[in-house]
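Excluded from the complex is one protein chain; the other protein chains are retained at their positions.
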Amino acid sequence: MSNKGQTSYFYDVIWSRFRVNRFALAGAVVVILMFMVALLAPLISPHDPAAIDAYHILLPPSLDHWMGTDDLGRDVLSRMMHGAGISLMVGFVAIGIAIVIGTVVGLLAGYYSGWADAVLMRFVDIMLCFPTLFLILAVIALLEPSIWYIMIIIGLTGWMGVARLVRAEVLSIRERDYVLAARSIGASDLRIIFRHILPNVMGPVLVSATLGVAGAILTESALSFLGIGVQPPTPSWGNILSAGKEFIEFAWWLSLFPGLAIMVTVLSYYLVGEGIRDALDPRLNR
Amino acid sequence: MRLAPVLRLILAALCLFIFSCSRETPPVKSSARSAGPPASGDALVIGTIGDASNLIPILASDAASHDIAGLVYNGLVKYDKNLNIVGDLAESWDVSQDGLVITFHLRKGVKWHDGEEFTSRDVIYTYRVTVDPNTPTAYAEDFKQVRNAEALDSYTVRITYDKPFAPALASWGMAVLPAHLLEGKDITKSPLTRKPLGTGPYRFKEWLAGQKIILEANPEYFEGKPYVGRYVSRLISDLSTMYLELKAGAIDLMNLTPIQFQRQTATPEFTTRYSKYRYPASMYVYLGYNLRNPLFSDKRVRRAITMAINKEEIIHGVLLGMGQKAHGPYKPGTWAYNPGIKDVGYDPKVARQLLAEAGWQPGPDGVLAKNGKPFQFTILTNQGNDLRIKTAQIIQQRLRAVGITVKIRVVEFASLISNFIDKRNFDAIIMGWTISQDPDLFDVWHSSKTGPKELNFIGYSNPEVDRLIEEGRGTFDQEKRRRCYWRIQEIMAADQPYTFLYVPDALPAVSARFRGIEPAPAGIMHNFHKWYVPKMEQVY
Partner (left out) sequence: MLNYLLKRLIMMIPLLLGITIITFAVIHLAPGEPVEMQTALSPKVTKETRERIRKFYGLDKPLHVQYVTWVTRLAKLDFGRSFASDNRPVLDKIKERIPVTLSLNIVALILEFGLAVPIGVLAARYRDRLFDKGMTIFVFIGFSAPSFALAIFGIYFFGVVLGWLPLSGLHSLGSESLPLLARLWDLAKHVILPIGIVTFGAIAGLSRYMRSSMLEVLGQDYIVTARAKGLSERVVIYRHALRNALLPAITLLGFSVPGLIGGSVIMESIFSIPGMGKLFFDGVMMRDYPLIMGILVIGAGLTLVGNLLADLLYAVADPRIRHGKG
């Protein structure tokens, strides 16, 4: 129980350190804003993102269409708002999968060491040999492009770093006094792993998850850009940009807004991740 | 040249119709320049989205390969600029009274690029290898009609048919292959697949895989050495990059998209550097229904879908008005085209009535349902053609308005053919067919062509259409043929096996330094060997 109190104190400290990091705070604000936009998109988007108007294509930004219209006359702002949800969903689900797999593999390898460790870590080594985008491309192209496959595959190819990280943490934590103490009073492995070790590796995992979300958003937009990501008419930042690249000369609004949105969002996650990392790192204590 | 069906499909898919376009009225040319004296030299650089795969034409089915092979090889006959069949490697020919025997008199003194002489042996070899069941070619169908092909002497070839076959003469536009290099060898493993050797105006120089293919003018070409010294096909895999390359002057010719044509290249800066052309392409785009699917077995339903689609809106939004409505498999203005057919027209109200008659009733959410099953299907189309993807989205929106739920799936072309079309595993599909010069419809519409991998993949079967198609290809009398094809168009207008959508305009832009371009019903490439760049303006 003291462990629990310790943990919440720990998070208090982290928050107080995070709070003073202006970059990280700004990132957090953007992330929260994006969430709100994504959740409220159906309510606040000025137009139906799917409403085609063949007679008003590629209109520049105006009062009615703040970000102009695309090559099918759809309102870009509304599509951007709905696309926010897709990007966030891909980021979170994919990284959720990666975190779960990575954490479990890392915990098992680190805690049991020996054979389990050797086998699991060799598996990690093997997976790391494949260029990630190659694996993703192969699987998505062979199956059919659907947003669910994309999320699953980004997740399945993104857990190795987490596994290594968790394993390293576990190796150091499992020799600590409170773990040894728990073991000496006969706590089960499961209990030790989940009650004593897991909470203590969550910090670094959180950092890597935040950075991972940024990476996953980039990967999804790249896939959509290549035409094998989110399929029309579902809007995603990647496919809005992909449609816009053809008209970059005169319809700059079609490339600029999604490009900026991806950049700002990814940047925000990255800043938040870095902020948490710095806050967690006692060596960087100010 | 008459393109065999699979090739037609592929050309249409990639929307590269430079080599097969035509029109009946003079094309719009937006810049006119005085022509200097013809001079040799310089190079034409074109961009291609996909690398060529195989430079033996009967083995390839992609546009990039055929574009190259078209300059390296010749057929016995070809289409001239007005789409009349004229001699190419054949100097002349006689057709017997009953039309069953064609005797070709070959050009004498034509040399293959390696110096060997071209003779009847090459023609006979080409015929034999094409119909050889071990040759993996998609172009055997027309030659299978031949009963016998024989060489009477080195310069005379006699072809005998079992029954009259209207496209017979045109089918000999197929590239003739060099027998002295191929006979007795496995054609699929021949070095000619990578280094073609023909009789054509251009000789193969080099192929940097994934980068470019370079051809150079053949000084011994039988119609005279082409002026333009080299033809370079650069692989530029991204269409927007290709357009920027054109603007930067790094490529000389490409087909513009409607938006590029109207909104991006309408500047004096562009039109002084490039000549733009516009003419109806020889192709149509359609929404085809899998007629094996009970959803589409009722022709009232198909008619209703056509009525729910606003073709004008598609032409306006996707083609920016540069195209025309299609309502049958022919190009408006050609002799086979029936001008008496009225377009079904956009009328969502009647569409809803027709659907109701067919048993589809709107539910509370407005979605049509029959026996508790909602009206829902997927439209497939190929990747890389934004116009079709946009068309699909507009159709999706219009059909939603009458209560039909449409999903869109975009699939890479080769995969679309093999995994969906060939397996008949689709509901509806947006694709294009090239309209060949001969109006024969056998491959795409005859009910005997519904087998696996055959081109009547929607499974259309109408005994009267079958009979008319057979009658049309079995006679040389154009008037008789016209009557057959006009009647077929009436039947199709009633049946709506496809919703014929539009005939787009071809919109090529060519660097203005090239002179001698003669826009004609056959497009602009028909006299490429006569193009030239005045000495002063040569860049390469």
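Just so it is clear, A and B label the chains in written order, and each chain counts residues from 1 on its own.
Operating definition for what follows: contacts are C-beta pairs under 8 Å (C-beta built on N, C-alpha and C of every residue); 3 or more make two chains touch, one makes a residue touch a chain.
On a predicted model such as this, the values are computed, not experimentally measured, just so you know.
When the full complex is taken into account, the listed residue touching the unshown chain is B:K247, out of B:K247, B:R388 or B:R473.
Of the listed positions B:E116, B:E216, B:E312 or B:E412, the one in contact with the omitted chain in the full complex is B:E412. From the options A:V20, A:L40 or A:I126, the residue with contact to the chain not on display is A:I126.
Across the interface with the omitted chain, subunit B contributes residues 6, 43, 45, 50-51, 53-54, 59-62, 65, 133-138, 140, 188-189, 193-194, 208-212, 232, 234-238, 240-241, 244-245, 247-248, 250, 383, 412, 414-415, 417-419, 422, 453-454, 540. Residues of subunit A in contact with the chain left out of this view: 23, 122-123, 125-135, 137-139, 141-143, 214, 218, 221-222, 225-226, 228, 238, 241, 245, 248-249, 255, 258-259, 262-267, 270-271, 274, 281, 283-284.
The working rule: only the chains that are shown with their structure count from here on.
Centroids built from CA atoms put subunit B at 46 Å from subunit A. Here subunit A touches subunit B in the complex through residues 50-52, 54-55, 57-58, 71-73, 141, 144, 227, 231-233, 243, 245-250, going by the rule given at the top. Listing the residues of subunit B that touch subunit A in their complex gives 239-240, 243, 257, 259-260, 263-264, 313-314, 316-318, 383-384, 386, 389-390, 392-394, 396-397, 408-410, 412.
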